[in-house]
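A single protein chain has been omitted; all remaining protein chains appear in their positions.
Chain lettering (A and B) follows the sequence in which the chains are written, and residue indices restart at 1 in each chain.
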Amino acid sequence: MDYDSFLADVQQCGRFGSREETAFVTATVLRAVAEVLPMAHVESFAANVPHELMVYLRGAHQKPDPYFDSNLFLGWVLATVDVTGGRDKTEGGLDLFVAYSADEAIDRCRCVFGVLKSALDDDQSELISIHLPDTIQQIYAES
Amino acid sequence: MVTRLDAKMFDSEAENTWCPGCGDFAILRSLKMALTDLDIAPHEALVVSGIGCGSKLPDYMHVNGYMTMHGRPLPVATGAKLANPDLQVIVVDGDGDAYGIGGNHFLHSCRRNPNITHIVEDNQIYGLTKGQYSPTSDLGFVTTTSPDGAIERSLLPVAVAIAAGATFIARTFAGDPRHMAAVIAEAIKHQGYSLVDVLQPCVTFNRVNTYDWYRQRVYKLEDDYDPTDLDAARARAYEWADRIPLGVIYRNDEVQTYEEQVLPLKAGSPLASTLKLQAEPAPGQYEPLKEQFL
Partner (left out) sequence: MIVEMAPQSTNDLSIMIGGDAGQGVESSGAGFALALARAGLHVFALQDYRSRIRGGHNFYQVRVGERPLYSHRDPVELLLALTPQSIPLHLHNMQEGAAVIFPQKWEDVDVSHLTKHGLKVDRLPLMEIAERHGSRLMLNTAVLAAASALTGFPLKYMEQVIRENFGRKSEELADTNAAVAQEAYDVTLDHFGDSFPHRIKPIEGAPKRMLMHGNEAIAFGALAGGCRFISAYPMTPATSIIEWLSAVPDDYGMVTKHAEDEIAAVCMALGASYTGARAMTATSGGGFSLMVEAMGLSGMTEVPLVIVEAQRGGPSTGLPTRTEQSDLLFMVHASQGEFPRIITAPGTIEQCFEAGWRAFNLADKYQCPVVVATDQALAANLRSLDMDTVDPEAVEIDRGATLTPDDVDTLSEEYRRFRFSDDGISPRAMPGRETAVLTVPSDEHDEHGHINEEPEVRIRMMQKRMQKLKTAEAEIKPPLLYGPEDADLTLVTWGSTTGNCLDAADEINAAGGSANVLQFIDIWPMPVDPVRHALDRCRRKVAVEQNYTGQLALLIRMTTGVAMDDVLTKYDGRPFSPREIIEGVGMEVASGNKA
């Protein structure tokens, strides 16, 4: 799968307004994956993952932090959920953005994971999956 | 390390209201791990917090806690430490607490050197009030109270702490929980005031200083870096923006703690004295004091 069709599939899934936003979301999810994927495994994906995206996976560490959990993973992706700063109209109460941002981040993970899975063979996909933190692993499985 | 503790001992049943993905989760977890590794049980520690998202931490942890006011956990912690030095006292607050409204307490805690660990959840923004610029926000940072970009230069907490005489200064990153737990444990072990400035993205209200932003800039101090070298520490203290050092930037183990120098404490802690008098009042001891009024 080439880069363009990878992005096109993600954009369609997430209904993103622009290719730029799609590229940003994709890059961020893969950067988060790189936080948990040991460096030694990265090159095994080179054959199936577009080289434009391999750049992000190559940010992986020799020994990933074993305590990197689902919340941290989501934290990376949440940064892609765009908000324009506005004055506080909720008087400090329930913030709708906060309430829905995690769902949105999960949806974004799903879109990128779904396209990624379709590009990988089963063994490669399993290799990604086992390194993901538990809740993210579940999302990956459902993607 | 084998300890009698399990990190689960610190779990609390309180409902967590942090945003999903918040760096505070990692800080909470790292603190639990550090205490477990150091064999400090929930009843032996006291976690004092300020006001802000991260300051709800004591509620999310089974441990003695005092959730205080905005900017004031350091003096509350200092009072507790002086009254009962047996407690392992840890302060958890934010950049607004520590470097803004509580700046005076920060400065004086540095030079005072009580045996307190100070973990600052530094997300460069006011998250609880939904996104206003903080003392550590970078120049030009656009928020609801700085719509044209912040025109104040940001505070460099590590440099300030060195200048104010802190005896242990470290920085870590919430995206590296293992590093964070190790640094926090090191800070707790330090005898004296220890500052742990935690780079912690606010995933909701800070769209600039994200995990990715920090990941591209942080680096771990080299193995041969000597944190007791004051000049080296000063140089690293000013590194910000492009390269941000993580690890123990400065330490001085030669300075006595404040409590060690308080002479009346040698007669017993205020708590011990109060308990003793409560059990057995000794009014006779005060008679000699009346002589000075004659």
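The definition used in the following text is that a contact is a pair of C-beta atoms (placed from the backbone, for glycine too) under 8 Å apart; a residue touches a chain by one contact, two chains touch by 3 or more.
What you are looking at is a predicted structure, and each value in this text was computed from that prediction instead of being measured.
In the full complex, the chain left out of view touches B.
The missing chain, though absent from the display, is touched by one residue of B:82, B:119 or B:196; that residue is B:82. Across the interface with the omitted chain, chain B contributes residues 12-15, 41-44, 46, 48, 51, 56, 58-59, 62-69, 72, 74-84, 86-87, 104-105, 107-108, 262-275, 277-279, 281, 283-287, 289-290, 293-294.
The criterion applied here is as follows: only the chains that are shown with their structure count from here on.
In this assembly, the C-alpha centroid of chain A lies 32 Å from the C-alpha centroid of chain B. By the touch criterion stated above, chain B contacts chain A in their complex at residues 19-23, 25-26, 29-30, 33, 128-131, 142-144, 174-179, 181, 201, 203-205, 207, 210-212, 215.
Contacts from chain A toward chain B in the complex involve residues 28, 31-32, 35, 59, 65-69, 71-79, 82-83, 85-88, 90, 92, 95, 97-98, 101-102, 105.
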